[in-house]
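See below for the structure under consideration.
Of the protein chains in this complex, all but one are displayed in their positions.
For chain A:
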Amino acid sequence: MKRHLISATDLTRDDAVLILDTAEELARVADRPIKKLPTLRGRTVVNLFFEDSTRTRISFEAAAKRLSADVINFSAKGSSVSKGESLKDTALTLEAMGADAVVIRHHDSGAPHRLATSDWIGGCVVNAGDGTHEHPTQALLDAFTLRRRLTEGPNGGVGGDLEGRRVTIVGDILHSRVARSNLHLLTTLGAEVTVVAPPTLLPIGVAHWPCAVSYDLDSVLSKSDAVMMLRVQRERMNAAYFPTEREYARRYGLDGDRMARMPEHAVVMHPGPMNRGMEITAEVADSPRCTAVEQVSGGVSVRMAVLYLLLGGAGPADTTPADTTRSDENGQPA
(Lines give C-alpha, C1' and ligand atoms only; values in the text may rest on other atoms or scores of the structure.)
Protein backbone atom coordinates (compact mmCIF):
# COMPACT_ATOMS: atom_id res chain seq x y z
CA MET A 1 0.00 0.00 0.00
CA LYS A 2 1.04 3.58 -0.58
CA ARG A 3 2.01 5.75 2.40
CA HIS A 4 -0.95 8.07 2.02
CA LEU A 5 -4.59 7.57 1.17
CA ILE A 6 -5.53 10.52 -1.02
CA SER A 7 -7.58 8.96 -3.76
CA ALA A 8 -9.38 5.68 -4.25
CA THR A 9 -7.05 5.24 -7.22
CA ASP A 10 -4.18 4.88 -4.73
CA LEU A 11 -5.54 1.41 -3.93
CA THR A 12 -5.01 -1.76 -5.93
CA ARG A 13 -7.65 -4.46 -5.84
CA ASP A 14 -5.56 -6.36 -3.26
CA ASP A 15 -5.04 -3.25 -1.12
CA ALA A 16 -8.76 -2.62 -1.07
CA VAL A 17 -9.63 -6.22 -0.21
CA LEU A 18 -7.01 -6.18 2.56
CA ILE A 19 -8.58 -3.04 4.03
CA LEU A 20 -12.05 -4.55 3.88
CA ASP A 21 -10.90 -7.82 5.39
CA THR A 22 -9.00 -6.01 8.14
CA ALA A 23 -12.10 -3.93 8.80
CA GLU A 24 -14.11 -7.13 9.22
CA GLU A 25 -11.67 -8.36 11.83
CA LEU A 26 -11.68 -5.05 13.62
CA ALA A 27 -15.47 -4.87 13.47
CA ARG A 28 -15.59 -7.79 15.84
CA VAL A 29 -13.81 -5.69 18.42
CA ALA A 30 -16.81 -3.40 18.47
CA ASP A 31 -18.91 -6.28 19.78
CA ARG A 32 -16.69 -6.80 22.77
CA PRO A 33 -17.22 -5.18 26.16
CA ILE A 34 -13.83 -3.54 25.83
CA LYS A 35 -13.55 -1.99 22.40
CA LYS A 36 -9.96 -0.83 22.55
CA LEU A 37 -6.84 -2.31 20.97
CA PRO A 38 -3.28 -1.28 21.88
CA THR A 39 -2.09 -1.25 18.31
CA LEU A 40 -1.39 2.48 17.89
CA ARG A 41 -0.48 3.29 21.48
CA GLY A 42 1.91 6.23 21.53
CA ARG A 43 1.06 7.29 18.00
CA THR A 44 -0.57 10.63 17.31
CA VAL A 45 -3.41 11.06 14.85
CA VAL A 46 -4.51 14.59 14.01
CA ASN A 47 -7.97 15.27 12.67
CA LEU A 48 -7.46 18.42 10.63
CA PHE A 49 -10.84 19.71 9.53
CA PHE A 50 -11.10 22.87 7.46
CA GLU A 51 -14.72 22.20 6.71
CA ASP A 52 -17.68 21.35 8.88
CA SER A 53 -18.17 17.68 9.40
CA THR A 54 -19.73 15.74 12.19
CA ARG A 55 -19.97 12.14 11.17
CA THR A 56 -16.66 11.80 9.37
CA ARG A 57 -14.73 13.51 12.13
CA ILE A 58 -16.24 11.49 14.98
CA SER A 59 -15.87 8.33 12.94
CA PHE A 60 -12.14 8.92 12.50
CA GLU A 61 -11.86 9.95 16.13
CA ALA A 62 -13.56 6.77 17.33
CA ALA A 63 -11.40 4.69 14.99
CA ALA A 64 -8.14 6.21 16.22
CA LYS A 65 -9.16 5.96 19.88
CA ARG A 66 -10.15 2.32 19.57
CA LEU A 67 -6.62 1.71 18.34
CA SER A 68 -5.27 3.59 21.41
CA ALA A 69 -3.78 6.43 19.37
CA ASP A 70 -3.59 9.92 20.84
CA VAL A 71 -6.08 12.05 18.95
CA ILE A 72 -5.84 15.76 18.37
CA ASN A 73 -8.80 17.49 16.80
CA PHE A 74 -7.88 20.61 14.91
CA SER A 75 -10.76 22.59 13.57
CA ALA A 76 -9.57 25.38 11.30
CA LYS A 77 -12.88 26.77 10.32
CA GLY A 78 -13.40 29.73 8.05
CA SER A 79 -12.19 33.20 8.76
CA SER A 80 -9.94 32.67 11.78
CA VAL A 81 -7.31 31.10 9.57
CA SER A 82 -6.16 33.26 6.69
CA LYS A 83 -6.53 31.65 3.33
CA GLY A 84 -3.41 30.39 1.61
CA GLU A 85 -0.97 30.42 4.47
CA SER A 86 -3.22 28.36 6.63
CA LEU A 87 -2.61 24.87 5.31
CA LYS A 88 1.16 25.19 5.24
CA ASP A 89 1.51 26.89 8.59
CA THR A 90 -0.93 24.51 10.21
CA ALA A 91 0.92 21.56 8.73
CA LEU A 92 4.25 22.84 10.04
CA THR A 93 2.72 23.21 13.49
CA LEU A 94 1.38 19.67 13.41
CA GLU A 95 4.72 18.40 12.20
CA ALA A 96 6.40 20.09 15.13
CA MET A 97 3.95 18.31 17.44
CA GLY A 98 4.95 14.98 15.96
CA ALA A 99 1.81 13.93 14.11
CA ASP A 100 2.13 10.39 12.79
CA ALA A 101 -0.97 10.69 10.67
CA VAL A 102 -3.02 13.65 9.53
CA VAL A 103 -6.63 13.06 8.63
CA ILE A 104 -7.61 16.07 6.57
CA ARG A 105 -10.87 17.44 5.31
CA HIS A 106 -10.59 20.53 3.18
CA HIS A 107 -12.87 22.66 1.03
CA ASP A 108 -10.31 22.78 -1.79
CA SER A 109 -9.94 19.85 -4.13
CA GLY A 110 -6.35 18.64 -4.00
CA ALA A 111 -5.44 20.04 -0.57
CA PRO A 112 -4.63 16.57 0.88
CA HIS A 113 -2.59 15.76 -2.22
CA ARG A 114 -0.72 19.01 -1.75
CA LEU A 115 -0.09 18.22 1.91
CA ALA A 116 1.18 14.73 1.07
CA THR A 117 3.50 15.88 -1.71
CA SER A 118 4.85 19.00 0.01
CA ASP A 119 7.74 18.91 2.41
CA TRP A 120 5.56 20.47 5.07
CA ILE A 121 4.83 17.26 6.88
CA GLY A 122 6.39 13.84 7.39
CA GLY A 123 3.45 11.74 8.61
CA CYS A 124 0.98 9.93 6.45
CA VAL A 125 -2.00 11.78 5.09
CA VAL A 126 -5.53 10.43 4.94
CA ASN A 127 -8.04 12.28 2.82
CA ALA A 128 -11.30 12.70 4.70
CA GLY A 129 -12.92 14.58 1.83
CA ASP A 130 -11.47 17.34 -0.35
CA GLY A 131 -13.71 19.79 -2.17
CA THR A 132 -15.43 18.05 -5.02
CA HIS A 133 -12.56 15.64 -5.56
CA GLU A 134 -12.51 12.49 -3.43
CA HIS A 135 -13.55 10.90 -0.17
CA PRO A 136 -11.83 7.52 -0.28
CA THR A 137 -12.77 6.22 3.17
CA GLN A 138 -16.42 6.84 2.34
CA ALA A 139 -15.99 4.65 -0.73
CA LEU A 140 -14.29 2.00 1.39
CA LEU A 141 -17.08 1.92 3.91
CA ASP A 142 -19.63 1.78 1.11
CA ALA A 143 -17.77 -1.17 -0.39
CA PHE A 144 -17.62 -2.76 3.06
CA THR A 145 -21.39 -2.51 3.39
CA LEU A 146 -21.98 -3.64 -0.17
CA ARG A 147 -19.77 -6.68 0.15
CA ARG A 148 -21.58 -7.76 3.31
CA ARG A 149 -25.03 -7.19 1.84
CA LEU A 150 -24.44 -8.64 -1.59
CA THR A 151 -22.45 -11.75 -0.71
CA GLU A 152 -24.24 -14.99 0.14
CA GLY A 153 -22.86 -17.19 2.87
CA PRO A 154 -21.63 -16.83 6.43
CA ASN A 155 -18.34 -14.99 6.02
CA GLY A 156 -19.81 -11.88 4.39
CA GLY A 157 -17.51 -11.97 1.40
CA VAL A 158 -14.20 -11.83 3.28
CA GLY A 159 -11.33 -12.25 0.87
CA GLY A 160 -13.50 -11.34 -2.09
CA ASP A 161 -14.27 -8.28 -4.16
CA LEU A 162 -17.40 -6.98 -5.93
CA GLU A 163 -16.84 -8.61 -9.30
CA GLY A 164 -19.86 -8.21 -11.55
CA ARG A 165 -22.02 -6.26 -9.06
CA ARG A 166 -24.00 -3.48 -10.66
CA VAL A 167 -23.98 -0.24 -8.70
CA THR A 168 -25.94 2.83 -9.74
CA ILE A 169 -24.92 6.20 -8.33
CA VAL A 170 -27.65 8.84 -8.56
CA GLY A 171 -27.57 12.58 -8.02
CA ASP A 172 -25.14 15.48 -8.02
CA ILE A 173 -22.24 13.65 -9.63
CA LEU A 174 -20.62 16.93 -10.69
CA HIS A 175 -20.04 18.16 -7.15
CA SER A 176 -19.71 14.81 -5.40
CA ARG A 177 -16.44 13.56 -3.95
CA VAL A 178 -18.32 10.47 -2.81
CA ALA A 179 -19.24 9.66 -6.39
CA ARG A 180 -15.68 10.05 -7.65
CA SER A 181 -14.15 7.84 -4.97
CA ASN A 182 -16.87 5.24 -5.34
CA LEU A 183 -16.49 5.16 -9.08
CA HIS A 184 -12.79 4.39 -8.78
CA LEU A 185 -12.98 1.94 -5.90
CA LEU A 186 -15.97 0.03 -7.21
CA THR A 187 -14.31 -0.28 -10.60
CA THR A 188 -11.10 -1.51 -8.95
CA LEU A 189 -13.15 -4.11 -7.09
CA GLY A 190 -14.73 -5.34 -10.33
CA ALA A 191 -18.16 -3.76 -10.02
CA GLU A 192 -20.01 -2.17 -12.95
CA VAL A 193 -20.95 1.41 -12.22
CA THR A 194 -23.68 3.52 -13.78
CA VAL A 195 -24.03 7.18 -12.90
CA VAL A 196 -27.44 8.80 -13.21
CA ALA A 197 -28.11 12.51 -13.07
CA PRO A 198 -29.63 15.36 -14.98
CA PRO A 199 -27.04 16.39 -17.61
CA THR A 200 -26.38 19.61 -15.71
CA LEU A 201 -25.06 17.64 -12.74
CA LEU A 202 -22.64 15.50 -14.71
CA PRO A 203 -19.14 16.81 -15.41
CA ILE A 204 -17.99 17.64 -18.92
CA GLY A 205 -15.62 14.76 -19.53
CA VAL A 206 -17.80 12.11 -17.85
CA ALA A 207 -17.70 10.13 -21.09
CA HIS A 208 -14.10 9.26 -20.22
CA TRP A 209 -15.05 7.76 -16.87
CA PRO A 210 -15.04 3.99 -16.56
CA CYS A 211 -18.79 3.81 -16.13
CA ALA A 212 -22.09 3.96 -17.96
CA VAL A 213 -23.99 7.26 -17.94
CA SER A 214 -27.75 7.63 -17.93
CA TYR A 215 -30.17 10.53 -17.59
CA ASP A 216 -33.03 8.18 -16.84
CA LEU A 217 -33.27 6.60 -13.40
CA ASP A 218 -36.18 4.34 -14.25
CA SER A 219 -34.31 2.62 -17.04
CA VAL A 220 -31.51 1.39 -14.77
CA LEU A 221 -33.32 0.46 -11.55
CA SER A 222 -34.14 -3.10 -12.59
CA LYS A 223 -30.50 -3.68 -13.51
CA SER A 224 -28.99 -2.52 -10.21
CA ASP A 225 -27.75 -4.55 -7.28
CA ALA A 226 -27.33 -1.34 -5.33
CA VAL A 227 -28.60 2.18 -5.83
CA MET A 228 -26.54 4.86 -4.13
CA MET A 229 -28.43 8.11 -3.66
CA LEU A 230 -26.32 11.25 -3.26
CA ARG A 231 -27.31 14.28 -1.30
CA VAL A 232 -28.45 17.08 -3.56
CA GLN A 233 -28.09 20.56 -2.19
CA ARG A 234 -31.21 22.61 -2.57
CA GLU A 235 -29.10 25.68 -3.41
CA ARG A 236 -28.09 24.07 -6.69
CA MET A 237 -31.43 25.01 -8.16
CA ASN A 238 -30.57 28.69 -7.73
CA ALA A 239 -27.68 28.14 -10.14
CA ALA A 240 -30.11 26.59 -12.63
CA TYR A 241 -28.83 23.03 -12.33
CA PHE A 242 -32.50 22.01 -12.11
CA PRO A 243 -35.75 23.94 -12.07
CA THR A 244 -37.37 23.04 -8.75
CA GLU A 245 -37.02 20.59 -5.88
CA ARG A 246 -40.26 18.93 -6.93
CA GLU A 247 -39.08 18.34 -10.46
CA TYR A 248 -35.80 16.94 -9.20
CA ALA A 249 -37.58 14.60 -6.82
CA ARG A 250 -39.96 13.45 -9.55
CA ARG A 251 -37.25 12.64 -12.05
CA TYR A 252 -34.32 11.58 -9.87
CA GLY A 253 -35.67 10.91 -6.40
CA LEU A 254 -36.05 7.40 -5.05
CA ASP A 255 -39.53 6.64 -3.75
CA GLY A 256 -41.36 3.46 -2.84
CA ASP A 257 -42.59 2.81 -6.38
CA ARG A 258 -39.13 3.05 -7.81
CA MET A 259 -37.65 0.93 -5.03
CA ALA A 260 -40.22 -1.75 -5.82
CA ARG A 261 -38.83 -1.97 -9.32
CA MET A 262 -35.36 -2.81 -8.05
CA PRO A 263 -34.37 -6.50 -7.86
CA GLU A 264 -35.44 -8.10 -4.59
CA HIS A 265 -31.89 -8.38 -3.25
CA ALA A 266 -30.89 -4.87 -4.22
CA VAL A 267 -30.05 -2.32 -1.54
CA VAL A 268 -30.38 1.44 -1.26
CA MET A 269 -27.36 3.35 -0.01
CA HIS A 270 -26.92 6.93 1.13
CA PRO A 271 -23.74 8.56 2.48
CA GLY A 272 -25.77 11.01 4.56
CA PRO A 273 -26.92 13.43 5.55
CA MET A 274 -30.16 12.76 3.73
CA ASN A 275 -32.55 15.30 2.28
CA ARG A 276 -35.74 13.44 2.92
CA GLY A 277 -38.30 14.36 0.31
CA MET A 278 -35.64 15.46 -2.11
CA GLU A 279 -33.47 12.61 -3.36
CA ILE A 280 -35.05 9.99 -1.11
CA THR A 281 -38.49 9.60 0.44
CA ALA A 282 -38.96 8.74 4.10
CA GLU A 283 -40.49 5.42 3.07
CA VAL A 284 -37.26 4.40 1.33
CA ALA A 285 -34.94 5.92 3.91
CA ASP A 286 -36.58 4.00 6.72
CA SER A 287 -36.95 0.71 4.86
CA PRO A 288 -34.77 -2.29 5.75
CA ARG A 289 -33.30 -2.12 2.26
CA CYS A 290 -31.66 1.20 3.06
CA THR A 291 -28.15 0.74 4.48
CA ALA A 292 -27.48 4.32 5.63
CA VAL A 293 -27.05 3.41 9.32
CA GLU A 294 -24.99 0.30 8.57
CA GLN A 295 -22.72 2.46 6.43
CA VAL A 296 -21.99 4.65 9.44
CA SER A 297 -21.11 1.75 11.73
CA GLY A 298 -18.96 0.15 9.05
CA GLY A 299 -17.22 3.50 8.75
CA VAL A 300 -15.49 3.18 12.10
CA SER A 301 -14.17 -0.29 11.28
CA VAL A 302 -12.96 0.77 7.86
CA ARG A 303 -11.18 3.83 9.25
CA MET A 304 -9.59 1.71 11.95
CA ALA A 305 -8.33 -0.57 9.20
CA VAL A 306 -6.95 2.33 7.18
CA LEU A 307 -5.13 3.86 10.16
CA TYR A 308 -3.87 0.46 11.25
CA LEU A 309 -2.52 -0.42 7.83
CA LEU A 310 -0.96 2.98 7.18
CA LEU A 311 0.59 3.34 10.64
CA GLY A 312 0.89 -0.16 11.95
CA GLY A 313 1.79 -2.77 9.45
CA ALA A 314 0.87 -4.38 6.22
CA GLY A 315 -0.37 -7.67 7.61
CA PRO A 316 -3.66 -8.80 9.16
CA ALA A 317 -4.68 -7.00 12.31
CA ASP A 318 -3.62 -8.19 15.71
CA THR A 319 -6.86 -7.86 17.61
CA THR A 320 -5.48 -8.59 21.04
CA PRO A 321 -7.30 -6.15 23.31
CA ALA A 322 -5.65 -3.25 25.01
CA ASP A 323 -6.39 -4.31 28.57
CA THR A 324 -4.23 -6.88 30.26
CA THR A 325 -7.06 -8.82 31.81
CA ARG A 326 -8.68 -10.81 29.12
CA SER A 327 -11.98 -12.48 29.21
CA ASP A 328 -12.31 -15.74 27.32
CA GLU A 329 -14.59 -14.40 24.68
CA ASN A 330 -12.33 -11.61 23.48
CA GLY A 331 -8.99 -13.17 24.24
CA GLN A 332 -7.75 -14.40 20.92
CA PRO A 333 -7.01 -12.75 17.67
CA ALA A 334 -9.34 -13.69 14.91
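Points worth noting:
As a convention for this text, a contact is a pair of C-beta atoms (placed from the backbone, for glycine too) under 8 Å apart; a residue touches a chain by one contact, two chains touch by 3 or more; residues count from 1.
Methods note: contacts and distances are computed from a predicted model.
Comparing "Dihydroorotase", "Sigma-70 family RNA polymerase sigma factor", "Sugar ABC transporter ATP-binding protein" or "ABC transmembrane type-1 domain-containing protein" against the UniProt entry of the hidden chain yields the protein name "Dihydroorotase". Listed residues A:D21, A:E61, A:D100 or A:D130: the one in touch with the omitted chain is A:D130.
Within the set A:N73, A:S109, A:S214 or A:Q233, the residue that contacts the chain not displayed is A:S109.
Residue A:R177 is the one among A:R177, A:H270 or A:R303 that touches the chain not shown. Looking at chain A, the residues touching the absent chain are 83-88, 106-111, 113-114, 117, 130-134, 177, 180, 203-206, 208-209.
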